[in-house]
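Of the protein chains in this complex, one is absent; all others appear in place.
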Amino acid sequence: MGSQIGKILSVTTFGESHGQGVGVVIEGVPAGLRLDASKIQSFLDRRRPGQSPITSPRNELDRFEYLSGIEDNVTLGSPLTIYVRNHDQKPSEYSDLNQVYRPSHADFTTLQKFGVKAKSGGGRASARETIGRVAAGAIAEQILAHYLPEARIVAWVHSVATITCNVTDIEKIERYAVESSMIRTADPNAEKDMLQVINSAMQDHDSVGGIIRCVISGIPPGLGEPVFDKLEAELAKAMLSLPATKGFEIGSGFLGTTLSGSQHNDIFINKGQKIGTLSNNSGGIQGGISNGECIDFKVAFKPVATIAKSQPSLTVDGIPVVLEPKTGRHDPCVLPRAVPMVEAMAAIIIADHYMRNMFSKI
Amino acid sequence: MGSQIGKILSVTTFGESHGQGVGVVIEGVPAGLRLDASKIQSFLDRRRPGQSPITSPRNELDRFEYLSGIEDNVTLGSPLTIYVRNHDQKPSEYSDLNQVYRPSHADFTTLQKFGVKAKSGGGRASARETIGRVAAGAIAEQILAHYLPEARIVAWVHSVATITCNVTDIEKIERYAVESSMIRTADPNAEKDMLQVINSAMQDHDSVGGIIRCVISGIPPGLGEPVFDKLEAELAKAMLSLPATKGFEIGSGFLGTTLSGSQHNDIFINKGQKIGTLSNNSGGIQGGISNGECIDFKVAFKPVATIAKSQPSLTVDGIPVVLEPKTGRHDPCVLPRAVPMVEAMAAIIIADHYMRNMFSKI
Amino acid sequence: MGSQIGKILSVTTFGESHGQGVGVVIEGVPAGLRLDASKIQSFLDRRRPGQSPITSPRNELDRFEYLSGIEDNVTLGSPLTIYVRNHDQKPSEYSDLNQVYRPSHADFTTLQKFGVKAKSGGGRASARETIGRVAAGAIAEQILAHYLPEARIVAWVHSVATITCNVTDIEKIERYAVESSMIRTADPNAEKDMLQVINSAMQDHDSVGGIIRCVISGIPPGLGEPVFDKLEAELAKAMLSLPATKGFEIGSGFLGTTLSGSQHNDIFINKGQKIGTLSNNSGGIQGGISNGECIDFKVAFKPVATIAKSQPSLTVDGIPVVLEPKTGRHDPCVLPRAVPMVEAMAAIIIADHYMRNMFSKI
Partner (left out) sequence: MGSQIGKILSVTTFGESHGQGVGVVIEGVPAGLRLDASKIQSFLDRRRPGQSPITSPRNELDRFEYLSGIEDNVTLGSPLTIYVRNHDQKPSEYSDLNQVYRPSHADFTTLQKFGVKAKSGGGRASARETIGRVAAGAIAEQILAHYLPEARIVAWVHSVATITCNVTDIEKIERYAVESSMIRTADPNAEKDMLQVINSAMQDHDSVGGIIRCVISGIPPGLGEPVFDKLEAELAKAMLSLPATKGFEIGSGFLGTTLSGSQHNDIFINKGQKIGTLSNNSGGIQGGISNGECIDFKVAFKPVATIAKSQPSLTVDGIPVVLEPKTGRHDPCVLPRAVPMVEAMAAIIIADHYMRNMFSKI
């Protein structure tokens, strides 16, 4: 249990970082949808390592193949399976890591839970597992494009360490603009400082964290459920299920706790033919249900645990040792690659709730 | 869909704020467990309004009855149903509210989603719905007490508006100490300032928000799943499904994004017979799985939307009006009553994952 | 687990035969549906004991109340809860039964599984649990009536012991006609013989079994899923989950295994504007999906285990004893009361699959 998300659009990922490959089975894709494979590949390309000087050099092309559910690019209504073979797995490179717990990795907890020392170390809790999510997100986005052509999901790097980008008109930020930034941020001024922070971390053999902001526009009122499956709760789970995440906030978030109710309340106003709100402290969701304003949330990513410094640790037998860094696979900042992951998870949740909402009333 | 949470310990709440009553069906409670009804009532009492001068005067005793699943206080292994009748519902009091959308309530979104103008306004997305959660949490805690007698779940008000409590030794804070504070905070110094802020908001006919911190100790390594059902993801969903929440963070949280990896990594050390970590930036969870350190998270609650001030709004037909405050039901600060809600949701998630973990290995 | 059925229309029953009461929570009822309470009560009345000289005299009026999900008879889109209090439970009457396993009851297996000797003996596996199913079925039928006004679900007693009814034009048999028969059969000739068999069993302090046939007409092609959730598989599970059932067959059933393929194949023909089949050995379902012909299945019910004869048995400690019959609660033939149970389960499955089918294609 626990490798599946979504109730109508049900996404199950499989595969280990250092096994044969990784993939995803998606149930609930309606039949008759023409999928654009290049959009799936493009999502995978944005996620993969080795895209730029500041990302991990693991050399994977991450070409996907369909195993099922589609014929001549048209979905059949059956489970759609996407698979990406691993080519660059080097279990031997990891063999001694297996004997020493890497700090703030999943090695220790995975061994405690499953009792198996696998080559893959932290097992499923890895960046590579997100390939399946990203492919599923690219498909979810195409489902949404059919039902809600106005919908737009755009994420960007909001901060790196203490450097925060300063943007207005968040609904107007477009994905191609974010893509034109090496860091996938939305503020060219901040970008320079962010790059400096990242390069400095790289030179220090260290890593930095940051925050991703995601804005979803063009969503009608009514998506989400009023109790446990509140739309923000579902988004929070989806985001906190991404590796290295430590926090989620929507609309006014943590800062909003310092406001008074009269400052915080979003006043209803007429916006042309529809009812909207003057402010958007609610982040587009009220009582768990979308209100038609843009959905606006942030996700905190810790600094990557893999660093190129010596660190004290323990062997699996509890013997203190110094863990020496490997040259090689090391991203000083995971944020740019996490942008498509955030978008993908958001697309899965929104598409699932769009379909769930078909039944809400007679 | 959406009124159910938990995979093995499955909790479904039902009932509307202004209907006949509210309740919960819990599947997955093992047979043969002797339940202490007074502990369930005590959880409900901590949640209910009218406990102190600073909470809403809605006058409900919230006495629960078992409808099923138990005989002579011993569970039968069948669905356990708990029911609390509504006595103080005053739908007439709400009748004109039905015509005007209350700012930052669920009225608008509920009507958009379900198309029905119910007496209960925001319907299920209400504080009263949490009665079922709190009762289920009190039972989950008794299940946990059987399997993990060391486990302790303690939450408290970490901040009100900008007043933050200052605590050390978070594992040592006990529930009775929190209960001795009218605000359910853990720092007597901060309490006085918090009370002043709340009273001031009450005099201004306004409301304030704040943050609840929750610490779970005595949890062995191995709870949680490595992919979508990461323990922090499940907790995030559970917390964001509570009314009025806007954010969740675990361990180092949002602030941790400003640290470097070498500062943030939790170094493994021997702690007596077991392996622990020197710091706890991970918040007790690594790779989605508990590591044996205490689980430590925070939840942001917005200032309550119901205030005793005039506010502009719209009728359901889009006509601008001024919404005049009702005397009566109004909590200037929901935080103290939210403490048992946070504990209850945490207990449900932890108990569910304890049982899920029974299968993780041969 | 195991008290829930249905994926979109999700039905959870609760309650023990000799506890406070029994009920059902139904998630997935669309908002805005006006429910006719008298139709629900009528279904419950058809199920309850004491309707006629040949049924158990347990004296329960089985008046239901709504606990949630409805206001002014219009559904709210939230969980709809229906509750029936037990009035005639006589646990004392059962107290010594608790010490002796009743043959072919659930006493032994329930104690083995749950380890609790409850007053309710066989616990949840009881006829009284079906109250929740029947109420849910009555609601499912009203959902169907909205979406598929042509749909008709009619069940009747097909055989009692070796007496089998002989009917033609099964699609034309109507529920009121079945109701006019004390045995709820569809063949007045057979009825007389059936009554004689039942009366004879009653005089012998014994019981008889039989078969119920159910025909569902007016269902469009496309309901059901091609793999595990084949419509016939879902119906089979629903029927075999009713107490006292031993078999399920659809269309040609077991007898069809003696035909050749060329005899058994249903030839496609034009029927007015739509495509139908000449014969209906498929029973209205091909490849797990409805084909527009009427769905036609049979369910085998064993002779009731409770008889008014002395029987050898064992105490819970394995001591051989003779179990003396109780006067009192004893149905010589459960078939007539099982007719609405079969219809109710069929309605739940069909309504669930109707809603599931909304997503099958773009």
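Note that the chains are named A, B and C in the order they appear, and that numbering of residues resets to 1 at the start of each chain.
The definition used in the following text is that contacts are C-beta pairs under 8 Å (C-beta built on N, C-alpha and C of every residue); 3 or more make two chains touch, one makes a residue touch a chain.
All values reported here derive from a predicted model rather than from experimental measurement.
Participant: Of C:Ala37, C:Leu61, C:Ala145 or C:Ala305, which residue touches the hidden chain?
Facilitator: C:Ala305
Participant: Which residue numbers on chain C touch the omitted chain?
Facilitator: Touch set of chain C with respect to the missing chain: 1-5, 7, 13, 101, 103-106, 108-110, 112-116, 122-125, 129, 159, 161-162, 201, 204, 206-211, 221-222, 224-230, 232-241, 243, 245-254, 256-270, 275, 277, 281-283, 285-292, 300-307, 309, 311-314, 318, 320, 356-357, 360-361.
Participant: Touching the hidden chain in the full complex, which residues of chain A are there? Just list them.
Facilitator: 1-4, 8, 10, 12-16, 19-23, 25, 27-28, 31-32, 65-69, 71, 74-79, 81, 83, 113-116, 118-120, 123-124
Participant: State which residues belonging to chain B touch the missing partner chain.
Facilitator: Within chain B, the residues that touch the unshown chain are 8, 28, 30-33, 77-78, 146, 226, 355, 358-362.
Here is the rule we go by: only the chains that are shown with their structure count from here on.
Participant: Starting from the Cα centroid of chain C, hunt down the chain whose centroid lies farthest away.
Facilitator: The chain farthest from chain C, judged by C-alpha centres, is A.
Participant: Please tell me the distance, in whole Å, between the geometric centres of chain B and chain C computed from their C-alpha atoms.
Facilitator: Chain B and chain C have C-alpha centres separated by 40 Å.
Participant: Using mean CA coordinates as chain centres, what's the gap between chain A and chain C in Å?
Facilitator: Here the centre of chain C sits 46 Å away from the centre of chain A.
Participant: So the centre of each chain is just the mean of its C-alpha atoms; given that, what is the distance between chain A and chain B in Å?
Facilitator: 26
Participant: At least two other chains touched by the same residue of chain B: list those residues.
Facilitator: 1-4, 13, 113-116, 123-124
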